[in-house]
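Excluded from the complex is one protein chain; the other protein chains are retained at their positions.
== chain A ==
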Amino acid sequence: MSSTLPFWILNSARNSIATLQGGRRLYSRCASNRNKSRWRLFSQGPGALKSSAPCSGFALQKAYRHTSTEEDDFHLQLSPEQVNEVLRAGESAHKILDLVSGAPNSVLRFESNQLAANSPVEDRRGVASCLQTSGLMFGIFDGHGGHACAQAVSERLFYYVAVSLMSQQTLERMEGAMESMKPLMPILQWLKHPGDSIYKDVTSVHLDHLRVYWQELLDLHMEMGLNIKEALMYSFQRLDSDISLEVQAPLEDEMTRNLSLQVAFSGATACMAHVDGVHLHVANAGDCRAILGVQEDNGMWSCLPLTRDHNAWNQAELSRLKREHPESEDRTVIVDNRLLGVLMPCRAFGDVQLKWSKELQRSVLERGFDTEALNIYQFTPPHYHTPPYLTAEPEVTYHRLRPQDKFLVLASDGLWDVLDNEDVVRLVVEHLAEASRHKPDLAQRPANLGLMQSLLQQRRAQGLRAADQNAATRLIRHAIGSNEYGEMEPERLTAMLTLPEDLARMYRDDITVTVVYFNSDSIDAYYKGG
C-alpha cells in the first residue's frame, strides 16, 4: 500500500506519462479533499481530478521536464535529513522578550511554518507588534486565483488595524508628520521569516489610502480610538473596499494599476488574532481557522475553536446568504457546496467578480488591461443577479485569556482539511511534552570519554525521534505524512514532498501554521494583580 505513491512518481518521472491505478488509499484522500481548488472554474487539473476521482482510476498525462540527462539526478527517495530540510525551510520562531509595562508579555513565543503546494505559494502569514498601541498581531492569509490579494492583505491589513486602534492624539501626530513632510513614526514592527515575500514598504498610494482612513477616524473625534472589536471589523471592510476602489480609480502608474487589478481580481481569506495582555481577539473571514489549546486543572486537554469556517457547511452562513439575497436565488446561491457554484469560502478579500455588478466589471476591464498577461479570470458566474455575493466582513471573537489557555493555533485550510481540531491540539501537546522531556543534559558533563560517547549517542538517538523543534513543522509533517489511521508513514511523507511542482497541488494545499504559546504565569499574575 504504502509504496503506491512513490512507485507512481517513479513512473511519472521515467515515462513522462503517469498512470495511477488502484491507489485506493490515496483515492479516498483525494476524494475527501473536498477543495482541491477554491476556484473550480479555472483549474482544469484539480477539476478533472475531482470529477474522475470516484472512478476506479484515471490517467494523467504530464510532460515531465527533463532537467538533466542524468536520471540519477532525480532523487526519488529523500533521506530523512533531506525531508527535514524541506519541511523546515519555512520555519520561523520568536521568543517574545519585551515586557509590557514591566510585566512579562502574555505571549511567550510563537512558532510558524509554511509548506507550499502551489507554485508560487498562495498562502501568506504575518506577525507584527503594534508600536503605537500595545498588542501583538498574528495573521494567516490564504490566497486563491493567484497570490496577489493574499500578499496585499498580508502587507496592509495590520496597518489598518494598528491605525484604527490609535488614540486621537496619536493620529493627530501622524497627520502632523505627514503634513510637514516629516518622517512618520513607525507603526508596526514585523517579525518575519527571511523567506516570506518581502513586504514592500507601504507604497505611496497605499499610504495615501491609509491616511484617508485615519483622517476619517480623526473626524470621528473619539479620544481613545476604536475598541478592538470595532477596529478589526472596520479594518477588514475598509481594506477590502480600498482594494476594490483602487482599481476603479484612474491610476497613472502602469505597474501599480496592473498590480491593483491583480489584487482585486484574485482573492484571499484571512484570519488574524490580536493579543494584548489577557485580551484575545480573533477576526476571521473565510475558512482559515483559529483554535485554542486548553488544559483544565485536572490536566485534561481540550480544544476551544475561536472561529467558524465561512463555507457551505456552516448553517449560519447559509442563512446569511439566503437572507441577503432574494428568495428566488435560494437554490442558486450555493451550488455544489460553493458560492454560486464557484468559490469555496463565502467570505474573502478581493474577488470582485463576486462583488461588483457585471457592468462595473466590464467597464473596468475594458480600460485596456492585458488580462491574459496579468493572469486575470474574467467571467460571470451563472445566476449572478444581486451582487455582492461575497463580503470581507469578519466574524470577531473575543476571548479573555485564562491561565489554562496554553496555546493558539492559526492555520490555513490546507491543515484543517486533513487534521481536525482535536488532532491538532493533541499533536501540539505531544510536542510540548517532548520538548519538556529534556535530552540527556550536557551541563553536568561526564568526566571521561567513554561516558561522554554513550551520552552523545543517546542524545543522537533521542534527537532522531524528536525531529521537530517547531510545533508548526510537526503539524505539517503529520498533515501530509499520516495515513487515514493517523500514523506517520515516512514513505508517504517523502512521496508527498517529492511531488513535481505541477502535481503537488492535487494532493495537498498550501499549508501555513502559526502556533502561539501563552505565558500562564503572566496571565495568572494579571488576574492576581487585578
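General observations
FYI, a residue touches a chain if its C-beta (ideal position, glycine included) is under 8 Å from a C-beta of that chain, and two chains touch if they have at least 3 such contacts; residues count from 1.
Here is the rule we use: contacts and distances are computed from a predicted model.
According to UniProt, the chain absent from the figure is "Pyruvate dehydrogenase phosphatase regulatory subunit", selected among "PAT complex subunit CCDC47", "Pyruvate dehydrogenase phosphatase regulatory subunit", "Dynein intermediate chain 3, ciliary-like" or "AP complex subunit sigma". In the complete complex, the residue from A:181, A:300 or A:447 that touches the missing chain is A:447. Where chain A meets the missing chain, the touching residues are 68-69, 72, 442, 445-450, 452-453, 456-457, 459-460, 463.
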